[in-house]
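With one protein chain withheld, the remaining protein chains of the complex are depicted in position.
Right after this comes chain A.
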Amino acid sequence: MHLTSIMMATSLIIIFLLLAFPVLTSFSPHPLPSNWALTQVKTAVKWAFFISILPLCLFLNEGAETIITSWTWMNTHTFDVNISLKFDIYSIIFTPVALYVTWSILEFASWYMHADPNMNRFFKYLLIFLIAMITLVTANNMFQLFIGWEGVGIMSFLLIGWWYGRADANTAALQAVIYNRVGDIGLIFAMAWIATSLNSWEMQQMFTLSKDFDLTYPLVGLILAATGKSAQFGLHPWLPSAMEGPTPVSALLHSSTMVVAGIFLLIRMSPMLENNHTALTICLCLGALTTLFTATCALTQNDIKKIVAFSTSSQLGLMMVTIGLNQPQLAFLHICTHAFFKAMLFLCSGSIIHSLNDEQDIRKMGGMHHLTPFTSSCLTIGSLALTGTPFLAGFFSKDAIIEALNTSYLNAWALFLTLLATSFAAVYSLRVIFFVSMGHPRFNPLSPINENNPTVINPIKRLAWGSIIAGLLITSNITPLKTPVMSMPLLLKTAALAVTIIGLLTALELASLTNKQYKPTPKLSPHHFSNMLGFFPMVVHRLAPKLNLVLGQTIASQTVDQTWLEKVGPKATATLNLPLITTTNNIQQGMIKTYLSLFFFTFSLALLLLLY
């Protein structure tokens, strides 16, 4: 075995061991010390991050990619499932990013959750989630990927429902699982198709063998899976609902790691995806629709976390668009840069929410720039990075995506939708900053505002550095797999920036209009559409469960089970036999005449039969 691949495999195994160690030791019957979360979990993640730098450096230096296959887990006749790990550009880069972000979030969580009696358990959940996520990312076969896929899903269930006394948290947790399960049907469909047609779940064999097949159906399955996990249009409502979870959970799961798993799946499968134009078009249109729809929803939300959640959803749509453009590497780049600034935005909002005594409504904030200068500065940096301000992290990925979109020969409708969503990003980002850090305070005078704590400042600071330089670092170090278009008309080159600036100016104009009262009775229906999330949950969350519950109650239970099956089966046996029983029973009344006549009748009948 080559030395480089040994080093890569070893470091990954060390990462797994480091992360698993606190989980395993927590099963000891002795109660955990109260600072276990910080001393064990955070340290483990921190060291795992530093160790993950090693394969990253090896990769950057030598371009080394490797696949480790060991231990046949199960086999039937010709079908094997192995434990197999993949170290390619995606897993090698994503692992340090995820660990870095998690490290910061864990440190932040130790401040945010300090009053929670079960903080150790909370950290343990986050750690198990991280293990599942790294399993997903490094998986080299579908089964392993499915383990990580479901693992992150179920940890998200636990973490969204962290405050389990609240009905909202429980329903949001259930909602997340159910939407994800709809996506899982697609994954199971794709896995079944792959198993029956290609006879292997190992990635490289799948990619080699699938050349001669029409892959549209399994790819649609995979896209459905990604739709569920990455909250694309149709299966998106769980992501804003998931904001019922604690803010560190939103920062880790619902912005930077778990929700990108769907996009990551499609990036992994891009060798199968790239030659199928139907699937690519589906991705493109689905992504464009998602990015615009969720950006529209973000425009009028008043809950700060919901705005950030919808902007996450919108960015996920943008990643999907990139997949549809057949630029998986670009989508991956956006995953990485997005992780930094979106996690930071969540941490900033968490800090503000905490400072304002758990107030999440941006209408009741304001003037935070004077009270929490650091947090609100970082909020601004994050928003700028999100809108693609030049040379911040978001710029390197977002601008490249929009350039690729502009110069491609694909769907102009998708292009238009995406550009519109890009301008909306400027609008809702400005809205958050405008309401939260500008203007006058609108909150209670006795709020426990204090950001002067290293466990708040340091994580946000670390992510702020990431939001500023990560894009530059990553783009200048990796080799693009596809040749980017370098020359284009000025209009196309500046399109992303132009629409963002137009969006910003419009938003500023709108903001100033609100003070002037030009139109005392504004037209409210567009506002309602956006504020009520396009009426989507109203319709879907009522109709589908109601249909199924009615099926369960009236048809399956009452009509079939309690009526038909009862009446046709056991009850019918009784009622059919009853007349015979009563007839024979009624004759037996002790009347000698009846007995004798019956005897005579049978006797004569037998005699007749005997004679003839």
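Here is the rule we use: a residue touches a chain if its C-beta (ideal position, glycine included) is under 8 Å from a C-beta of that chain, and two chains touch if they have at least 3 such contacts; residues count from 1.
The criterion applied here is as follows: contacts and distances are computed from a predicted model.
**Q** When you check the chain that is not on display against UniProt, which of "LLGL scribble cell polarity complex component 2", "Trafficking protein particle complex subunit 5", "NADH-ubiquinone oxidoreductase chain 4" or "Myotubularin phosphatase domain-containing protein" does it turn out to be?
**A** "NADH-ubiquinone oxidoreductase chain 4"
**Q** Taking the full complex into account, find the residue in A:Pro22, A:Gly161, A:Gly324 or A:Gly466 that is in contact with the omitted chain.
**A** Final answer for the missing-chain contact: A:Gly161.
**Q** With the full complex in mind, choose from A:Thr76, A:Asn515 or A:Gln589 the residue touching the hidden chain.
**A** Looking across A:Thr76, A:Asn515 or A:Gln589, the contact with the absent chain belongs to A:Thr76.
**Q** Among A:Ile67, A:Ile178, A:Leu209 or A:Met438, which one touches the chain that has been omitted from the display?
**A** Final answer for the missing-chain contact: A:Ile178.
**Q** In the full complex, which of A:Phe189, A:Phe207, A:Phe374 or A:Phe434 touches the chain missing from this view?
**A** Reading the full complex, the residue touching the unseen chain is A:Phe189.
**Q** Of the residues A:Pro448, A:Pro520 or A:Gly569, I need the one that contacts the missing chain.
**A** Among A:Pro448, A:Pro520 or A:Gly569, only A:Gly569 touches the chain that is not shown.
**Q** Take the complete complex as the reference. Which residues in chain A touch the chain that isn't displayed?
**A** Against the missing chain, chain A presents residues 73-74, 76-77, 143, 146-147, 149-151, 154, 157-158, 161, 164-165, 167, 170, 173-174, 177-178, 181-182, 184-185, 188-189, 191-193, 195-196, 548-549, 551-553, 555-557, 560-561, 565-566, 569-570, 573.
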